[in-house]
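Here's the structure we're looking at; comments come further down.
Heads up, one of the protein chains got dropped from this complex, but the rest are sitting where they should.
Going by the order they are written in, the chains are A and B; count residues from 1 in each one.
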Amino acid sequence: MSENATPKPLLEVKDLAITFSTPDGPVHAVRDANFTVMPGETVAIVGESGSGKSTSALAAIGLLAGNGRVSAGQILFDGEDIANASEKRFVELRGNHIGMVPQDPMSNLNPVWKIGFQVKETLKANGLAGDNPKKRVAQVLADAGLPNPEARANQYPHEFSGGMRQRALIAIGLACRPRLLIADEPTSALDVTVQQQILDHLDTMTSELGTAVLLITHDLGLAAERAEKVVVMYKGRVVEYGPALEILRNPKHPYTQRLINSAPSLSAVRGDKHEAAVEETSPAKAEPLLTVSNLTKVFDIRKGFGKKEKFTAVDNVSFEIPKGTTTAVVGESGSGKSTIAQMVLNLLDSTSGEITFDGQQIGNLSEKQLFKYRRRVQPIFQDPYGSLDPMYSIYRTIEEPLRIHGIGNSASRQKKVKELLNQVSMPAATMHRFPNELSGGQRQRIAIARALALQPEMIVCDEAVSALDVLVQAQVLELLDELQREMDLTYLFITHDLAVVRQIADNVCVMERGKIVEQGSVDDIFEAPKSDYTRNLLAAIPGATLI
Amino acid sequence: MLSFTLKRIAQLIPVFIGATLLVYFLVFATPGDPIAALSGGKPMTPATEAALRAQYNLDQPFWIQYGLYLKNLVTFDLGMSFSGQPVADLLGRAFPVTARLAILALLIEGVFGIIFGVIAGMRKGKFFDSTILVASLIVIAVPTFVLGFVLQFVIGVKLEWAKPTVSGAATWSELILPAMVLGLVSLAYVIRLTRTSVIENKSADYVRTATAKGLSRNRVVRVHVLRNSLIPVVTFLGADLGSLMGGAIVTEGIFNVPGVGNLLYRAILKGETPTVVAVVGVLVIVFVLANLIVDMLYALLDPRIRYA
Partner (left out) sequence: MPENQNFNSEAGLPVNRRAGKVSKYKMEHYVAPLDETPLQAVDSVKETGKPLSMWAEAWRSLRKQPLFIISAILILAVIIVAAFPQWFTSQDPTYCALENSNEPGREGHIMGFNLQGCDIYSRVIYGTRASLLVGIFTTLIVIIVGGTIGALAGFYGGWIDTILARLGDIFFALPLILGAIIVMQLPAFRENKSVWTVIITLAIFGWPQLARITRGAVIEARNADFVKASRSLGLSKFKSLVKHVLPNSLAPIIVVATVNLGVYIVAEATLSFLGVGLPPEIMSWGNDIASAQTQLRNNPMMLMWPALFLSVTVLSFIMLGDAVRDALDPKARKGA
């Protein structure tokens, strides 16, 4: 391919507008969107949830939800306007001209059919099964990096891990060698190291096939690393569009600047740190508030017929958290990090080992002592939709801990709730509302207010910001940081995202399969990781090498 | 699959024992003389009374009584009716009739229920869907015996399309009308269940992915929506065999079908508790077996269950 050949775009989106009709009137999900995908290149659409990034891409393959339609503009695929093409035309195009790799590997494979069947029907529908479809299926799966493809083709989705399912979905998306592949957050549900492997593989495959990729992601670092061009979308509009590296290094639109400043993956590399955390990195090692020593948790897994299997979720783990600091426990799914949180919160008994809080062992507390302990240690959980009781108003939610511990009368409690809302930067009027009326980040702030109500000394954050969009995530992290400074709080911060750790933590424990493989100060871990596992995790942070 | 089957059988044994124990307990351990319970409060000859005492081993402790009852049940030694006929013989004649009736009813509700349910689900909110929904609500609300009388009166007596009652032979064709009545309420449930299930599956992620693969709409519906939607329906149909047996008491009464329901109903009216206890025991066995079959079907349809 030479520079001077007149480039003919593969996909050209012109003044695209997409409207959803809802009971409350039409919603304009996308307005005046323009971008182009050239043959063989990767274009990333970046934005928060609700920015219209997925909607724009789905319109190009005719998969808008039933109440959505292209209300203006054009989608030119190879010169043909498919914005309002017939279902018949789309059936022709899908698979062999435009392929798709969906977001959630858990729900996108039909659970009742074998993997091989689901690949084969793709090939058949596009007339590419050939004389020996079995062999083709195995080949396609092998190309996607699935080891032992003949045997794998005979298995059902539930016998696959998340990463393997995503590989199967990539195999399906690329089985018919489409010219354009729409990859809708293809790895956001996976652990970072798996994410990296899969994206690398996708890269290799698409460049071999000459397939252009429209990559949809919320992670600007990842977009810049994987795409030639980046489209930044905000509230249904394209706010910035240009060469990936240029946008990353020289963002012009304030929204893009905001995104780059908040993206944990990028700030992790820059080594950003909130000033407060820096100055507090205890010079004269403060007393440990929490000491975990040789903690082990073994679960019995029932196998039927009374058979049991032992599973060691947490294996001989020891660490200390000095008062007023943050210790992050990082690990991929199944590493046992959340089990530790549950044991520290005394929601789960340990099998062996000790947890000591302020000199007191919490393993065998009496009912009364436990009640007192609960007042001093509070949790914030991951799922902002699950951590607040939907039946309770915000006022009742925040007041509940005060009531349980018999603090104050109703007037003083009301005053306290207002104070707490103010502390988490929520208007006092919010207290009459209900959780379903708030966004994810706002719910998380309410959860923080509830945790603060009892003036605890330690807060256990179990993936507290993982479900939030980057900007909201940054905001909540900042809030946590401020509160730590004001109230001398101690945090145990559980996360799968090493990038976030750098923004919040003083010390880090890296966990793999129940064991701590490395622990130390944040700077040590990031600058001079000792174990291969930590190095792998660090290297897998997208965008790591671009700034 | 074999270990799955064994596991299920192992789980069903306590259910069988428990259910028969429940029936037995209700009849024999409630206050009052068990003989009075067995006789239905009617006077009987000393010979009958002696036969009953022997049949139920009333001189033995409760647990032995129950054990012997269970043994009699599985060896099909069901005792004598008041009229002196072996209950096993009566049941042997009635059972095939009810089996035919139940199979017909299951077929009707399965075939029409799934067809209507799928169409309604695919056209959610359209005219067909609304009509079917209203019709199914009405069918559920009107008691079976009223429906039975109305259909018998309209189709059998006024229109003379079918015989209003069934002959002693109870042939397949004679049983169609009663089977319709018997299956109608469940038909409504099957329609609603299939409809809900189709609507839910239609918007599943894997259906969208299947469409993105380039499959025709027809194939997406057949292979991805239908098969997945049928899983809960099959479970319902299997479990429904139980309520069909219960419903048969009413339906067989209306159409004079010489089946198990009729036998049971007459026995109840005559206060022949021994026959009732025996027949119900056999029915429990049928339900438990039906449950086993459902579990196996379920495992066949849904691979996740099989390997769980």
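Please note the rule applied: a contact is a pair of C-beta atoms (placed from the backbone, for glycine too) under 8 Å apart; a residue touches a chain by one contact, two chains touch by 3 or more.
Remember, it's a predicted structure, so these values are computed and weren't measured experimentally.
Visitor: Would you indicate which residue among A:387, A:484 or A:507 is in contact with the undisplayed chain?
Guide: Selected residue, touching the omitted chain: A:387.
Visitor: Among the options A:14, A:235 or A:485, which residue touches the chain absent from this view?
Guide: The one listed residue touching the chain not shown is A:235.
Visitor: May I ask which residue of A:264, A:288 or A:441 touches the chain that does not appear here?
Guide: A:441
Visitor: Applying the definition given at the start, please give the residues of subunit B touching the unseen chain.
Guide: Missing-chain contacts on subunit B: residues 14-16, 18-19, 22-23, 26-27, 30-32, 36-37, 40-41, 137-138, 140-146, 149, 153, 157, 242-243, 245-247, 249-250, 253, 264-265, 268-269, 271, 273, 276, 280, 283-284, 287-288, 291.
Visitor: Over the whole complex, note the residues of subunit A touching the chain we left out.
Guide: Looking at subunit A, the ones touching the missing chain are residues 1, 3, 7, 34, 36, 38, 41-42, 145, 193, 196-197, 200-201, 203-204, 207, 224-229, 234-235, 237-248, 252-255, 258, 342, 345-347, 371, 374-375, 377-379, 381-383, 385-391, 393, 400-401, 404-405, 426-427, 429-430, 432-434, 436-439, 441-442, 447, 450, 454, 471-472, 475, 532, 535-536, 538-540, 544-546.
Keep in mind that, in the parts below, only the chains that are shown with their structure count from here on.
Visitor: What is the distance, in whole Å, between the centres of subunit A and subunit B, each centre taken as the mean of its C-alpha atoms?
Guide: 49
Visitor: Show me the residue ranges of subunit B that touch subunit A in the complex, using the header's touch definition.
Guide: Residue positions touching the partner: 3, 7, 10, 204-217, 219, 223-224, 227-228, 231, 301-304, 307.
Visitor: In the complex, go through subunit A and note every residue touching subunit B.
Guide: 61, 63, 87, 91-96, 99-100, 102, 104, 107-113, 118, 121-122, 125-126, 156, 158-159, 169, 172-173, 176, 304-305
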